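Notes to accompany the following structure.
Heads up, one of the protein chains got dropped from this complex, but the rest are sitting where they should.
After this line comes chain A, so read on.
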């Protein structure tokens, strides 16, 4: 009996150690001197040929090669953060990254918030349709149809500007491969995207064909937050000029867009899946890690707030109710955006991605665990507490020895349920760039355009893991009931 108290004290101490260790770690990172600073550069994950992962998991593409060459020329260190386009732009606004290179068009609107480099690529929007479609040739043919576009891109603005004129509706997506899939499956009849991106996709057999000439427009620029990181901007511009002069710039473009650009790897479906397994398994590991760590902290939160909710102190009860209502009432993705982009922007600090991810999952699951614990405790007949108290047991002892052991049996199925939900919910964090299982799948599809195979593998992986966990928990539950 005494030993269980020791164990809980020990785990509490361990928790404090972890928490203080964390804050210490982030603190020292923030205080690092500026000299020899490693710039953090945000980018898209699925914008071939500007940025995408190759088979070995390395980020390549025009933007990546350009950045590497410029950094070498100007002698600075950088770190690439593939966040997805929207997340990268928000991260730049929130000063979570120092710069963004993501095939970003220079627009007047964006100039309000960002400083742009010299244009490093002249682009232009084209329209693509399914390979098998012979009916759509011009914008006029889109009347009454749906058109897929990627949010925040030049293609989106262009589609928007002509949508009412030609009478089509816009279906927005977050990345290119989803947009292509929507066209291939026939939900949308066409898509608009920057010429090099679509050209590259067609080159990789993404199942589409380009049917229009390039619209005039779009120059791509490297961006920093307005008035910030001017030194980095300077280096980028100088480096770009040097590369153009030396001919290295043309070589990079040639590598991805020229006649001799490499076509799709000749790979069987099975070979592709085999190649995809290692990154997917790494992603799965991350998913499990984030689930377990978050649930651990959620459990602690749930215990604290759960006891507050069944306790006699009105103020604490109110506090716990507010906690549950707030975090149960906010959709997980909104909470993630708020924590990762909103709060750092408002208070001017940088939040590590892992911390934002764990915080999001912990607060969300914590609210549900609180309710599970409250419900479990309140499901135990009042007479149990009265009997224990009438024997002279203090409230806390009666709670720990009489109520909780009975309540836990009631709670187990709900806990298993929460485990499954949180595990699946980690996929939502791919929206802030967390490379867990779902995001790993997206990254591979961005390169290979093989949606069916990869999503099937990803789905099966989730199923297997969740089935194993459910069976394991069921076994434990059975043992607890018998013992």
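Just a few scattered comments:
Basically, contacts are C-beta pairs under 8 Å (C-beta built on N, C-alpha and C of every residue); 3 or more make two chains touch, one makes a residue touch a chain; residues count from 1.
In this text, contacts and distances are computed from a predicted model.
The listed options are "Polar amino acid transport system ATP-binding protein", "Imidazole glycerol phosphate synthase subunit HisH", "ABC transporter permease" or "C-type cytochrome", and the UniProt record of the chain not shown names that protein "Polar amino acid transport system ATP-binding protein".
For the options A:393, A:421 or A:469, the residue in contact with the chain missing from this view is A:393.
Contact with the omitted chain, checked across A:321, A:378 or A:406, is made by A:406.
Across A:384, A:417 or A:470, the single residue that touches the chain missing here is A:384.
For chain A, the residues touching the absent chain in the complete assembly are 1, 381, 383-384, 386-394, 397, 401-402, 405-406.
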